[in-house]
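Here's a structure for you.
For this view, one protein chain was removed and the others were kept in their places.
Order of writing sets the chain letters: A and B. Residues in each chain are counted from 1.
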Amino acid sequence: MEGQHKLFNNYLRAHCKTKLTASQRRRLRRKTLKSSKDCKSKDTEVCNGKKNHIVPNGELYLNVSPILPLNIINSSNKIVELNTKLCDTLNCSSPLTKNKIVVSNMEPSSEAGLSLKSRDDVKAAREAKKLAKQAKKKGTTEIQTKSETQKLTTQKGQDLKNPSVDEVDRAEKENKEKSLHMIKEIKSKLSDAVVHASSKDVSNVTVAENLTVNDVVNTLKDIVNVAKNVESVTAIVKAMDVQKQVKNEVKKQTINEKTPDVGEKKMESDGKSKAELKAERRAKQEAQRAAKQAQQQAKEVQQKSNVKTEQIKEPGKKEDVAKEKSPKPKLIEKKVKSQSSQKCNWFQHLHTEHDKEALRDLAINSNLHPAVIKLGVQLASHVVTGSNARCIALLDALKKMVRDYSLPAKTEFARGLEAQLAASLSFLWRMRAPSASQVNAIKHFRHQLTQLPNNVDEFDAKKKLQEEMDRYIREQIDMAGEAISIAVRNKISNGDNILTYGCSSLIERILRESHEAGVQYRAVVVGNRVSHSAREMLRRLIAAGVSCSYVDISALSFVMKSINKVLLGANALLVNGSVLGAVGTLQAALVARAHNVPVLVACETHKFSDRVQTDAFVYNEIGDPEALIDKSDENSLLKDWRSNPNLNLLNLTYDVTPASLVTAVVTELAILPCTSAPVVLRFKTSEYGM
Amino acid sequence: MEGEKENVVQAVVIMDLFNNNLNPICTENPVGLLPVAGVPLIDYVLESLVAGGVGEVILFSCQEPTKVREHIKKCKQDMVPWTFSLDVQILSSETCETMGDVMREIDAAGLVRGYFILLGVNTITNVNFAALLDQHKQICKKDKGAAMTLVYKEVAWDHPLISNNKSVFLAADGNTKKILLYNTYKPKCKDTTVSLPLESVLHHSEVKLHHNLLDTNIALCSPSVPPLFSDNFDFQNRNDFIHGILINEDILASSLYYTKLKGNQYASAVTNWKTYHIISLDILHRWVHPLSIESGSFYQNSYTFMGKHNYIKTSSVLSRSCTLQEDVLIGSNTQISDMASLTKTIIGNNSHIGKNVIIQGSHIMNNVVIKDNCKITNSFIDCDCIIDENSILDGVIIGSGAKVNEDTKLKGNIIEKQQVNRTEKGLSKSTSESGTEWENESSGDGDEEFIGFEKQWTDSESCYSSDSSAESSLADSPVPDDTNIFLQEVIDSLARGYEEKLKCDYLILEINSSRYAYNIQLHEVNFYVVRAILSLPTLVDSKNVLVTVRDVFKFFHPVLVNYIKTKSSILDCLRAVEDSCLKNDWLNGKAGQIIHLLYNADVVDEDSLLAWYEDLKTDESEIAQQKSLVNFFEWLNEASEESEESE
């Protein structure tokens, strides 16, 4: 009974918020009274929530319904154009998914059966946290995406010239009618939902209500975030459009400039299946409704109806989310290729690694561990580089994942974790292709996983795995590094000039430690203009007190006369003995050979890869071409290189140094000739199962 | 060239720094002739001006203009390239003591036709002046009031040129590059706060704050600048000008702008010995291309490159066993003997370096002879000096013609030829610790040394009397702290009083007035008065110090008794004596006698003396061991005992 009163008070409060007309107010009061009445009348049935007493509520609902569609309609309109905006701004997916998740965690909480309540609460909380994190990440990645967005828009601009207007219109039309029909079906859904809902017990309701509060807060937060993103990005996009307009000489105002955009977007999304479209829209609707509901949470009826509808859609949506992600990268792939095909066609086959685009469709698949997602972003945005760093970061993320992994009921630990692992790896590899070190680490991890006995206790398993990973890092990277640094130190004698190229944590360690060991030598750091890694290396060495010289790679042959040894780092040592190193390594080795200077490659054995590669074309990563543009001078001629079909900037990441150019490779095991890589690999397979 | 006078770019070069940061080397010679990496500053400036498209230059020299004239004439004779495309006017006025005066002179002479470039002779750059000036004209089109565009070079905050210079903090409108706030800080100063007036943020859509700008001492000026100077007589130097403009911008109806140089353009200003060193290395490293160690001469390839930035004149003679580690420049006809090792060192012409000499980070001018086994680090040795065997110099600045005897160990002092007039004496005295900024040069730290160095510089009264403090802020040294100015003033007034035998009461009055002017605590006054008396110039160059001290004391007795009454004041006095005996080299070892004189003059009494002596011994200061002092106190004890016995 007092439940009724609370209900009514909330309900009034809500209406002070959303100022409703007096008539509505009257109507609503009537409604509540009614509901209270039949709550009284059909007390017992309500308690055990039978579904056959709904008839009167049906007509009760009828006079509620006019309000609901109202705010849904205008909301949905808002939604539609909001989404079109989002679609423009390339990172539409993430806000959407956010909304979805928001909704999805509305579901358990508000549905709160007496039994489930506590667990759902926890879930909701966790979800909320995750959301917050992702929102933040979005915020950061936004900035990075800018230039990327430009890229895409310009591309769009290029293939945009063809889509004829009618297409566009069609797109919009179907968009509209879709949304309308959505609204209809939602109405219907609501109706039966309400039916279910009203059958709920009152106490139950109160519980549900005070449970929803925190969710509501989350929802509001997220919605705000989404709004922010939308605004910022649309701003960018507008700017882009203006530029594009100039470029393509499309004589239109920005307004009807935008519409083709939308249309084009639709084209894209039409590529996807109708089901997905639907899923998307539903998601949008629900997101919006979540917002509404936040405003007028007192309307238990409506809220519960939400609950029901969501219950219905929930299962469908989950894999939609998954599906929605998968096609996107393909799309990008296509575009990039189509663009690069006319340009440097001999790199078509390469996985064009456009980090920022990868960030764009950041799959915030709710079952990925935040640490993994974080790592993914770091990899894609080249925050974490260098094969050692990447390997360690990966293991660290995995460790976190394992720690927080909650084993679903009656699944074998190894299996469950394997699934989780596969998901996160597929995500990570899409962010950036794995380095040999990472691959090996994963192999090792899987190996350990398979080693676990089937009936192992979850806790022990986790503990064991984590220890295993720690051991891997310690032995494979840290101690190996130490061993190598000692080995190389003995090869550096006083008064030497040691030339090194690029930045390698291992080389830096070697040089630093041999300086601390009191060897008097001079380090000559060679770098190139595009990647500033070498300068970073220089900075570290100077900080360590090593006396350094720095030359650009163009001065390589100038300094090489005075060099005693060349010391190079490697990303991977391939099984045919050739060294996969940062681009330019080959150059250094070549010139060194031309001047008969010994070339030492320092490489821990965990970087040995079982791949074979004879040139830098079969496998490579295309870095960000923009890096070739000189940032310092604002009127660089390369600024608008994309508009010029004949001009192409190529920024390779790796090159392959054949074994013939390398004097020896220094590993923790021994100083070996490159050609003995397979032996090492075999040995390691026996020991580490990699 | 005469035809289109209007579009010939004009530049005004001020040939003096109006401060004594580069003393004593630049006391006789004008700064313009100070060689940096073997080439006089003026040559760099003129060549860069020509390369930068400047057609007409006005050299304004206040110090030794004749030497400048000669130099220019000489350049014309051996046809240095710039002489053909540049017409040089040399103005001179001995009266000018500040940059402000110079600007007023220029305004009076009406030599500047329109927009012009104002730079100091200590600027070394390879910028395109003409382009910069056009930029400034563009700004002026937008804003009629634009008076000056300051040119800055952006470098990393940890760049030595920043840390050893007066760091500039600048707040400007992000869009228009109009300067809103301008502060300069002492080098390595501690204060980390920046006060930014709120309206400067509120009234502008975007405000840029710069803390890593390097003052290049180049300014692009509108025609309105010289009049501004002549209108406001308190504008002593560029900083005054800037501050003045910024403070009452609306009154003067003029505004300031700034511009940053592009990545590959170099510009910096030699402001003190450290920057001098850094910049000469930059020149060796060819950052200043096309300016180089061979600028100012028509024929090149007179140097041979030895790798690692070692350059030697073809006519120089190196022994087989000597090692040039890096960044070494050796002039013509210079001999380097066996086993000598040089690093980051620049050696002039006709010098001779003995065997096993180790030289690091030093600058050695022409005709210098360094005998065997010397070790010289972070020092500057001017022409015609002779360093005898086994002497170890660290952070020493040696004026021309000086001679260092065998086995001398010098650390951070300044040595000059003996026949130099008083002011430089005062200088060399007061800068006796200044060299410490050299020794910490290699190791990055040494803040307090550096600030000490600053203090020493500024309170050292140079020939540009009271202006020096203001002036020195033009180039490099901060506003001095009051106590030092106070001390200096007291010294001055006392000196004057002593010379003109004024009545001590007046002196006391003067001292008090200046005391209140700089609000000095009483005990500080006592301290500084005695300190001042003991560091009177008359003492410095007197043959028999003690006699003069006695006379001085006799003369200033009224002053002393006036200040030294209470126990505490007596202790102050004694501490002053101790201090000056430590600081002033002409007094060392004479502490006892001085105390004795004071004692006889009844300025100090036994008990406090003994107490003070105890203190000395407890916190063993080196004068406690001084023979004279020990004798004195023995004598004192005996005396007291006798007196007791007599009773």
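Heads up, the rule we're going with is that a residue touches a chain if its C-beta (ideal position, glycine included) is under 8 Å from a C-beta of that chain, and two chains touch if they have at least 3 such contacts.
The rule is short, and it goes like this: contacts and distances are computed from a predicted model.
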item	value
Undepicted complex member, UniProt protein name, chosen from "Chromosome transmission fidelity protein 8", "Nitrate transporter", "Exosome component 7" or "Translation initiation factor eIF2B subunit beta"	"Translation initiation factor eIF2B subunit beta"
Residue of A:411, A:426 or A:636 touching the missing chain in the full complex	A:636
Given B:285, B:409 or B:565, the one touching the chain that is not displayed	B:285
Residue in contact with the excluded chain [from A:403, A:471, A:529 or A:682]	A:529
Interface residues of chain A (partner: the chain not displayed)	343-344, 346, 527-531, 535, 538-539, 542, 548-559, 561, 583-587, 589-591, 593-594, 615-617, 620, 628-630, 632-633, 636-638, 641, 644, 646-652, 654-657
On chain B, residues whose C-beta touches the chain left out of the figure	50-51, 79, 81-82, 84-85, 153-161, 263-264, 266, 278, 281-282, 285-290, 298-301, 305, 307-309, 326-327
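We adopt the following convention: only the chains that are shown with their structure count from here on.
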item	value
Whole-Å gap separating chain A and chain B, where each centre is the average of the chain's CA atoms	58
Chain B-facing residues of chain A, complex	562, 632-633
Complex contacts: residues of chain B adjacent to chain A	262-263, 307
